[in-house]
Structures are given as C-alpha cells and as structure tokens.
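First, the structure itself, so that you have it in front of you.
With one protein chain withheld, the remaining protein chains of the complex are depicted in position.
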Amino acid sequence: MKIGIIGLGRMGGNIARRLMRAGHETVVFDRNQPAIEMLAAESAIAAASLEDMKSKLDAPAIFWVMLPAGDPTEQTVTSIAALCGAGDIIIDGGNSFYKDDIRRAKTLAEKGIRYIDVGTSGGVWGLERGYCMMIGGDKDAVDHIDPMLAALAPGLGTIPRTPGRMADDGEDARAEQGYIHAGPAGAGHFVKMVHNGIEYGLMQAYAEGFDILKGKASEHLAEDQRFDLNLTDIAEVWRRGSVISSWLLDLSAIALAKDMTLEDFTGSVADSGEGQWTIDAAMEEKVPANVLTAALFARYRSRVDHTFGDKLLSAMRYGFGGHVEMPQ
Amino acid sequence: MKIGIIGLGRMGGNIARRLMRAGHETVVFDRNQPAIEMLAAESAIAAASLEDMKSKLDAPAIFWVMLPAGDPTEQTVTSIAALCGAGDIIIDGGNSFYKDDIRRAKTLAEKGIRYIDVGTSGGVWGLERGYCMMIGGDKDAVDHIDPMLAALAPGLGTIPRTPGRMADDGEDARAEQGYIHAGPAGAGHFVKMVHNGIEYGLMQAYAEGFDILKGKASEHLAEDQRFDLNLTDIAEVWRRGSVISSWLLDLSAIALAKDMTLEDFTGSVADSGEGQWTIDAAMEEKVPANVLTAALFARYRSRVDHTFGDKLLSAMRYGFGGHVEMPQ
Amino acid sequence: MKIGIIGLGRMGGNIARRLMRAGHETVVFDRNQPAIEMLAAESAIAAASLEDMKSKLDAPAIFWVMLPAGDPTEQTVTSIAALCGAGDIIIDGGNSFYKDDIRRAKTLAEKGIRYIDVGTSGGVWGLERGYCMMIGGDKDAVDHIDPMLAALAPGLGTIPRTPGRMADDGEDARAEQGYIHAGPAGAGHFVKMVHNGIEYGLMQAYAEGFDILKGKASEHLAEDQRFDLNLTDIAEVWRRGSVISSWLLDLSAIALAKDMTLEDFTGSVADSGEGQWTIDAAMEEKVPANVLTAALFARYRSRVDHTFGDKLLSAMRYGFGGHVEMPQ
Partner (left out) sequence: MKIGIIGLGRMGGNIARRLMRAGHETVVFDRNQPAIEMLAAESAIAAASLEDMKSKLDAPAIFWVMLPAGDPTEQTVTSIAALCGAGDIIIDGGNSFYKDDIRRAKTLAEKGIRYIDVGTSGGVWGLERGYCMMIGGDKDAVDHIDPMLAALAPGLGTIPRTPGRMADDGEDARAEQGYIHAGPAGAGHFVKMVHNGIEYGLMQAYAEGFDILKGKASEHLAEDQRFDLNLTDIAEVWRRGSVISSWLLDLSAIALAKDMTLEDFTGSVADSGEGQWTIDAAMEEKVPANVLTAALFARYRSRVDHTFGDKLLSAMRYGFGGHVEMPQ
C-alpha cells in the first residue's frame, strides 16, 4: 500500500521504516526538513507539503498522523481533512485523547472521510519488535488498511500462544499478531490510554520495590538490620522464572547493569497525559483506582522540591506542639 | 494529691503547672537542672534524683513519666520500678508504643507495682485548655489518681454537650470531662496512637486542599483558568459555619494570618512513630487505611529530594521511549 | 432586601427562613407546590412561576437558585435569564461545577445580567448556625447583595477570633463573619469544591481511625492482643482538648452516642461531584492529592460488592500458584 506519514520523530520515522521494509510505499512530511531527507535517503517519497503529499498518494488517500497530542495533531488533521474527499482515510497514530477522536470522527464523517485512531505502543524498540496497536474506527476502513497494520505489528514471533484462545467465541484473530480492532472511533486510543495508565502503575510498583531494597542499607536502620543489596543482580534474577518478570523489568535490568546508582538521572519524572485521562475515566465510571492514581501523583511529586501542603503541615505542627522542622 | 513528675519539657512542665494550679503538690525531676529550678520557682518541690523523689512522695508513691518514647522512657520506668513496692503507681504519659505498655504492666505487676499508660493530647495549649487523656490500666489504680486526671482534663467548658449521651448504656461519665479509662494497660496509648494516625490524615487533607487552592494560580493552567485566591481568608471563613471547621483549621488560620506564604517553613515534615504504628495496627487487623497511610508517606516523601524509585522511573522511560528528563 | 428563591428543599427552604428572620422579604418558587405553601405559611411570598416571581421582585431583581447541580440548575438559570435585563442578579447557591459558572457569567454579561456563584456550607444546621459562604462574581454585584449575605452568614458568634488577622494586608473583613468574596465568577464554587474535597478526606481519616479502633477486638488478632474499646466514649473524649476535635467529630460523637454499632447504616456511601472535580483540578494543576483521592475512591468502593479487578487478582493467583479464594 501507499501511505502518507506526517511527523517523522522517534515514532513516525520508524513506522515509515518498518512499513517500507515490508514493501509498502511511504510519502513522508515533517516540519523539520532534515527529517524528511533522512527518510528519503531510505527510499521514502519526500513531500513538500500536505498538498504535495495528497497529490502523491493513490485514491483513497491514506494519511498517518504521528504528532504530539493536542494542538499539533488537531491542526494537522484539520488541514488534511480540507484536502480530502469521501473515502479518504485519516489515521491518528499518536496519543490523542479519545474524546477528541469521537468528535473528529463525527465531523469528518459528514464529508465521507474515514477517521481511524491507533494507539501505538512499542517505543524506540518498535522498529525491530513491531508495534502493538489498538485501533478504533469503522470496520471497512480498518479492514482496508489491514496490510499496513499487519506489517507494523509484531506478529506471532516467539511469544508462546495463550492456551484456550480462539476456541469459539468471536475473538479477534489479529490479537495474536499484535493488533486489534477495539471498537468505534476513540476505542483505540481509549484502550491505549488505559494501557499507559497501567504502565504507570507497573513502573511505580517496581520503583517502590527497588527503593525498599536500596533503603535496606540506610541509616534509618540499626546497623545489624542493614543489607547492602546488589540491585543489578536482583533485577537480573527476577527476569528468570519469577512471577514479576516483564519487559519493564528487562529495561530496569539494562539500566541497572549500566549503572547501579542511576546517577545520570535526577528523578524528575514526566507524565504525558494518558495517566491523568485514565484517572478521569475511572472517576467517570466510579471505579476506584488507588494504584494508578498514586503512580501518577508520584510523578507530580517528583517534580517539585516541597509542596505548599508540606509547609502547612509544618505550620500546624508548630502551632499545636511547638515542633520545629527536622533538618533535612 | 502529691505526684512526682519526671521530664519537664514542653509537656511535662505544663502538666506540673496545671496540677499545681488545681492545688496538687508536685515533686519534679529532669536531667536538665534549670528545668527543675524553673518549676521549683513556681512552688514545685525539687528532687535531686529519682531516689530523692521517692523519698519526698507519700505512699503509695505516684510517678508520672513524661519523656520521649523508647529508651528514655524504658530506662526511667525501670529505674523507678527498682525503687517501688506493692501499691506504688507508675504512669507513662508519653507516646509509648502500646505493646511496650502491655509488657511493662505484666512485669511490674509481679512486684505489685501498678502501671498506667496515659495518652495525652493537647500540646503546648494544654496548660490553658486542659489535656485530653486516654488511659489504660487497672481500675483501682486509675480510680486512685482520678483527682489528678480531673485537674488535668479540660472539663465540660464551653463545648456543647453531645445530644443522646448517657441515656443508658454504660458510657464513661469522664469522657465529657475530657478523659476516659479506655481499657487495660496499653489501651490508653493504643487509643492515643490511633488519635495521632487520624491527626496525620486530617492534616494531610487540609494540606492537599490548600495546595489545590494555591495551585489554581499556577502556570500549569491557561491564564483565563487561574484564580489568585486569598488562602488566609479562606481558612478563616471555613472556621465559621462550614462542615470542615476544626481545631487544626484554627491553627492553619493562625499560621496563614501571620504569613500567607508560610515561607518560614521549608516543608520537611517529621513523624513521631504513632502514624507508623497505626498502620501496623491496621495491617494486623486487616483494615484498609489508604488515607492514614498516604498521610504518613507524604511526610517521608517531604524529607527527601528525590527517591531512588524516581530515578528508576526515569531510567525506564529512557529505556522504552528514549525520553529524557524534564528540567525541573 | 427582596429576593426570589427557587428550590425549596433542605437548603433553599432554610435559606429563605433565615433571610426572613433577619427581616428580608422572600419570593419563593419550587416545582413542588406544598414546599411553596409551607414557606408561604411562614410569611414568604408565593410565586406561581418564574415570570410571576420576576413580577413580584424589585429592580434590580435578585434570584437565588438553590437546585441540584447540572441540568436542573442550568435550565433554571437559562429560563430566568430570559426574563432578566441589565443589572438583574442571578445567584447560583448550589454545588455547580465552577467552569459552568465561568461560562454562564460570560454569556449573561452580554445581556448585562450579573451572575454570582455562592458555595454554601452548613447543611441542615445552617438555619441555626448560619451558612459559611464562598462567593464569586463582580464586586459591585457582590456588594449589592451584602445585606443578604450578612444575614445568612453565622457572624462572629462565640468562635474565638484568629490572632493576627487584619493587622494589615488587605484581608477580607467579611471572612470573620463567615463569608468571603473569593474572586471572579467561578471562584466561589471553586473554593467550595475544594472545601468538599477536604471534607471527604477528613471524613475518611476519621472512618479509618474508628475502623482500626473497632478492629482491635477482631479475630484477626490473638486473644491477648485484643481491646474491646468503647467508640462512643472515645469520640466524646476526643472532642475535648484533643488535636483532632472538629465539627465532623462532633457529628460522629452524636451518631455513636445514639448507636455505637451504627447498624442503621449499610455503609454504601454517595459522593456528589465535588470530590471528583477536586481531583480533576489537582490533576490540571499537577498537584499530588493522594489523601483526597483515596477518600473519594473509598466511596466508590463502598458501593460495589466486588470489583472485576478483584476477580482478576484471584484469577492471576490461581494462575501462578493454584491458589483458590478464601471463604469470605
């Protein structure tokens, strides 16, 4: 197939590469000219503008937008839509808020444009491992781009198959290949959003666990209660036969093998929206989500020295007990 | 009554004063000689040692130990016990762990010494307001010291009586005076421990709320979404007719009235043991206590710049997405 | 002053009464005719419709809407606005979402209508105690209705004044009377929203603490580790001189004095929106709020028997360890 890709950053560039490796043609555009040239050197077709891209695509035209969520994606989708007619397909492969998808799909449907949202997991490893994709949109459009999706997905690979699947009950055969059609527009990003919410929770569980391992050598403990544990070896051993083996643990083991002190990192941790939206969804549904929320808040907390709330605690303690603050 | 008081810090000194104002006699001792002299100048009887104190008390001797929990209290109780005989009373008015009380009471009972644990709330305000006391120990001993307890307690005062109390069912008439006999040895400190656990939770609820009020002016929000709220006035207005009025809010209002920025405080917040023991108790009982625990952990977190766990989060994010850390 | 009140439920009815006691005139309307008649019998002026109410008010007309947040308030404000002209005042005294206030104020301002949002705390006790009010809107409008607000507020009463207030720095003298002008439209409900968020946190702190007290008699503990504590007396004693005394504790003491088992309650606990919005605000501001969130989630959890997540935990445990579930 021939596909236009807008946004050639870490994710978009590799998506173009993986598609080309599978024999698909890509027409590529980015605000940043060198990014286009780099892909063109790998046999992608360079586009000078969205209009140019449109003219270089077959009908129906297929656009894959791979930009930061929010304004960049919104504006680009709008610009592309202005060039499109009935049957054309616009895919948002970024991390958009799923309610934006629902809105956009409705608006674009009035012109006959087909909108697909693809939640894409895999990070910088996706070029080699393939991308796990959660897809929302109309069936005919999702079916139309299936060759592309199949090329991007990891495929069965060496991962053992799940016993009991596909016995009977209308499961999606694509799931084993690493992509699913999750539901109507928005469903793809909704599932990806929850994926990231879970990701925050898993990461924080490991973070707290390693904190406790490291803290076992701390001066808060009597000397005969301390262990000086080798965190690198512990991460490695847990990868092998333990209940908590995972890809995030693999990554932790790599980082710790490189430097057990992790001193290259300050510990100021970003969050990218999906964690917050996951909590919003939980609250709308009235689902308690203490772990996912605590994981998100740990990131907020990592980015400030002291909260005003902390100061108020100290002020109250001074107020009732005359307590002065601890030296830090 | 005549009572020996050991430990003349913020709490012990004022307890002696409040007892003397009510006409009781106190014999006082502290490692710190000037503290003894200050009380002696207010007509307390100075003791040069525990032995000297014992010799100046009537029989049965009554000792009130008001020292930091842990070793200082343990050693002092042991030293006093060595001087005592059947019928004498040792009161631990500090913040001891209730399991230590249970153990001590059992040991001392073998010599006929009566052990009473008194959880004492009221802080630096207790001299004027009186002390709220939660008491554990044998009935006869607690009854014996009742005149002292009544003098220390706030009494009915101006606080409205609770409708429906004392209709019938074996309630403790002393509760309205501000002290109760909670149960056998350990029960006093157990109730006080939970009191402090709740205190942490209440404080953190206010802290988070004021953080959110203050954050409403932050640059995380679009400019037309910001409010620049007067926290001093808000604390004041909530004192008057709102559902969340409380003494801790009164203290917050005082602190904010003095300086709305609270810039005299760094926000490094101590915890004194009871919060942790409360969570231990919850876990032993299999009671979920998310709020009390989160309040405790907020204090731990306030005392470090970055956790090792935070660094591990950043390392994982770099590992899967090539993400670099946010500038703080 | 003369004021129209729409919505004569628990809150609106008593607000009318408290205004009339202070000598103000009220014109009242409710969907429910008997509610109107009851107030009319107490010398309110009955209105047969919003139009009728408008005709019975002086210029500028003042409407106080006291209805459930969401559609009921939205539709009523819209209907009233259609009857109003420049200078008229519409007050939303309910629990509206503050972003709705910002939007409404902007829309109504185009017609010259003045919109005021009043967050009102005090519950069923407000008639006697007065209402704590947090107010958003333009200064001239808020000043215009000041006589009304002063009548509704608790006033100085017997609550001790906060030392250090009003020394200098532009504080709001009304705060000591129990109401403040918090800022532009939306600011009133924003402050009230955070108030309720804090309220959830405070309530849950007490709930967990009493759970731990009660659990001290549970069979999870060895028999010699149990205390059978009198929760009624404990609630009472904490009201008197302790650090955690508060109005919510007073209410707990009343409930426990009536029945220490609380068996009239099932423990299925509602939430009314503000808790959720408070967490939304925290996330928008990137403020960690673990306690307020845990308090909200405890309510969600109280309303289901088992979550699907719980079942998944059991399924995983069976998967890796062959564990079967505990009998409950």
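Letters A, B and C mark the chains in the order given here, with residues in each chain numbered from 1 onward.
The rule we apply is simple: contacts are C-beta pairs under 8 Å (C-beta built on N, C-alpha and C of every residue); 3 or more make two chains touch, one makes a residue touch a chain.
These numbers were taken from a predicted model, which means no experiment stands behind them.
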### Query
So which of the visible chains would the left-out chain be touching?
A, B, C
### Query
Touching the left-out chain: which of A:Asp100, A:Glu199, A:Asp271 or A:Asp310?
A:Glu199
### Selected from A:Arg17, A:Lys56 or A:Lys286 as touching the chain missing from the view
A:Lys286
### Query
Of the listed residues A:Ala48, A:Ala82, A:Ala109 or A:Ile212, which contacts the missing chain in the full complex?
A:Ile212
### Query
For chain B, which residues lie in contact with the unshown chain of the complex?
243, 276, 279-280, 283, 286-290, 293-294, 296-298, 300-301, 303, 307, 320
### Message
For chain C, which positions touch the chain that isn't shown here?
### Response
10, 123-125, 203-204, 206-208, 210-211, 214-215, 247-248, 251-252, 254-256, 262-263, 265-270, 290, 294, 298-299, 301-323, 325-328
### Residues in chain A touching the chain absent from view
121-123, 126, 129-134, 153-154, 157-160, 162-165, 167, 169, 171-172, 174-180, 182-184, 186-187, 190-191, 194-195, 197-202, 204-206, 208-209, 211-213, 215-216, 218, 220-221, 225, 227-230, 232-234, 236-250, 253-254, 257-258, 260, 278, 281-282, 284-292, 294-295, 297-298
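Please note the rule applied: only the chains that are shown with their structure count from here on.
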### Query
So that we know how the chains sit together, what is the shape of their touch graph: line, ring, star, complete or other?
complete
### Task
Report same or different for the chain A and chain B interface, where same means the shared residue numbers exceed half of all residue numbers found there.
same
### Query
Going by C-alpha centres, which chain is most central here?
C
### Mean-CA-position distance for chain C and chain B (Å)
31
#### Entry: Rounded Å distance between chain A and chain C, as computed from the means of their C-alpha atoms
39
### Summary
chain A and chain B have mean C-alpha positions lying a whole-number Å distance apart equal to 47
### Message
Quick check on chain B: which residues sit in contact with 2+ other chains?
### Response
123, 204, 206, 208, 211, 215, 247-248, 254, 290, 294, 298
